[in-house]
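Every protein chain of the complex appears in place save one, which is left out.
Letters are used for the chains, namely A and B, taken in the order the chains are written, and counting of residues starts over at 1 for each.
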Amino acid sequence: MSVEQEKTNENNDDIIVIKDLNKWYGEFHVLKDINLRVKKGEKIVICGPSGSGKSTMTRCINRLEEFQRGSLTVNGVEMIEDVKNIEAIRREVGMVFQHFNLFPHLTILENLTLGPIWVQKKPKKEAEATAMKYLERVKIPDQANKFPGQLSGGQQQRVAIARSLCMNPEIMLFDEPTSALDPEMIKEVLDVMIELANEGMTMLCVTHEMGFAKKVADRVIFMDAGEIVEQNTPEEIFNNPQTDRLQLFLSQILDH
Amino acid sequence: MKEFKPLPDQPAPNDTVGPIHWVKDNFFSSAMNTIATLLILALLATVVPPLVDWLLISANWSGTTQDACTKDGACWVFVIAWSKQFFYGSYPTEELWRINLCVLMLIGVIASSQLLNKDWRNKFSIPAFLLLPFVCILILDGSWIGLEYVSTDYWGGFALNVLLAAASIIVAFPLSFVWALGRRSEMPFIKSVSILLIEFFRGVPVLALFFMGSVMLPLFFPEGTNVDKLVRVWIVLTLFMAGYMAEVFRGGFQAVPTGQYEAADSLGLSYWQKTLLIILPQVIKVSMPNILATFVMLFKNTTFLLIIGIFEVLSTTQTALTNSNWLGGHSTEGYLFVAIVFWICCYSMSRISASIERKLDTSHKN
């Protein structure tokens, strides 16, 4: 009830608002004073060297990681230590992982209908119909009755995307979705993501696929040492880096 | 171009690190946890002080007879008075040096495997380890090497548990390897015989095997043959162990990548060259944790020999407890002592097994 009220109260077009977010792993300061506002429909690519905190920041958005200081609001719901709020936020946010994390004991179709049936309490038929719709969109409806282990990495990742979409999320988070894939499978996953971007989904992607960033990103965020170092349009980031750190990073990932 | 200077690290907020937070996190993180912590602490507070008092503070340590146990606590005098029997059985006192010598050799071999480099370990420690039980049997028996003969009737105590377990695993090693090979064989008859053997010795209670050994084996031999009781037990323990180890080796074979077989084949090695030189070392390596676990089971199971009247340590304890001079109800002390001896041996072996497993886990990744 209160969740719904909060939603309507703060009605602007910023769907994610992060203010002065700080996180520690024990004594280690992983995220330092992160401030970020994401508009509805905006596509953001986050890059940076490993250990820069980009995954951690993304995972804070659907509370896979806790943070110690600052505030985080998703679609008008503030992230506080309250099961109701956390559930409300997770319903709005879909997430795709580096290692797919499909449920190996369930068929592809069951992977997709699990959320709609148990979280959204939809009838099985309806959930399956939705699932098939999304499987068609990721172009593997014929694999519906197989188990995840029988699919290639690219297919598994597309299923993982479809699984998130079945929950009808407002926001999609991608945590290095292509870095565990063989080169020839990267494209099929990126194609699905581009299509999704073109449909107006709000997206946050942690990725090193710079081609993808140039093609779809409204904004590229460069992170290092737990903070946002630069954020700008892809053209500005790639052609006109403002800091030595970003320049070094770009030279490392582009020159090979 | 701006130079990027990272923000300075700030100390974590007080409520997330530090000893107070650690205590809160581990003991009082929720209402349920707080209740559990308090309950357990209360339980420990009621159990531990009297236990420590009984075990140590009010315990009786000095003396030679039951009458020395005047205080309320444990009567460790009982354990001390019988400790020679517990460890050596009724082996003649003037010949005890033989058992001690065997123990020293065992310690020496184990130490050598830790201290020597890999080359010498293969040349010395492993053969020495394989031969040790037989050497010990010769020394303990005596008649073969010009010492005074000590009949197996006098062998006993914890030394016998160790000896039987060690002698059994060493014979079981090659036997189980052959069975495991047989089970993998493509020859149908050899395969089915191997499966029958393995499943038989795994599926039957070990006690039934001991009974077979003591009741049925004499029927199998020609009349007049008299096989020593310990030898029969040794045979049974070996076969039992071989059944379990064959399954361990089968798992080991499956863990060796097919590429290894293909590589060996492409070198033109024969079946036995391939099996013994390339595959066996790898199988033993990956099977080591499970071999140790199986050995721990075998070692614990040597106490079952009490039931067929072998004077291993538990049976010595039972004898001591029913001795007319010690009828004061010292069973707790006696069992506790034997339990601690076994626990030390088995726990250290399981630790070693776990550490090998961790090492294998990291060296076999990818």
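Following the convention adopted for this analysis, contacts are C-beta pairs under 8 Å (C-beta built on N, C-alpha and C of every residue); 3 or more make two chains touch, one makes a residue touch a chain.
FYI, contacts and distances are computed from a predicted model.
The chain absent from the displayed complex carries the UniProt protein name "General L-amino acid transport system permease protein AapQ", chosen from "Xanthine dehydrogenase small subunit", "NADH-quinone oxidoreductase subunit H", "General L-amino acid transport system permease protein AapQ" or "Hydrogenase expression/formation protein HypE".
When you scan B:I20, B:V52, B:A111 or B:L207 for touch with the missing chain, the hit is B:L207. Interface note: of B:V215, B:A263, B:L277 or B:I352, the residue touching the hidden chain in the full complex is B:V215. Of the listed positions A:L102, A:A131 or A:A144, the one in contact with the omitted chain in the full complex is A:L102. Residue B:V193 is the one among B:L116, B:L138, B:L175 or B:V193 that touches the chain missing from this view.
Within the entire complex, the positions of chain A that touch the omitted partner chain are 62-64, 87, 90-91, 93-95, 97, 99, 101-107, 114-115, 117-127, 147-150, 160, 163-164, 167. For chain B, the list of residues touching the undisplayed chain reads 25-27, 29-30, 33, 36-37, 40-41, 186-190, 193, 203-208, 211-212, 215-216, 218-223, 296, 300-301, 303-304, 306-307, 314, 318, 321, 329, 331-332, 335, 338-339, 342-343, 346-347, 350.
By definition in this document, only the chains that are shown with their structure count from here on.
Residues 22, 24, 26-27, 29, 32-33, 68-69, 224-227, 229, 241-247 of chain A are the ones touching chain B in the complex. Residues 1-4, 6-7, 9-13, 16-17 of chain B are the ones that touch chain A when the two sit in their complex.
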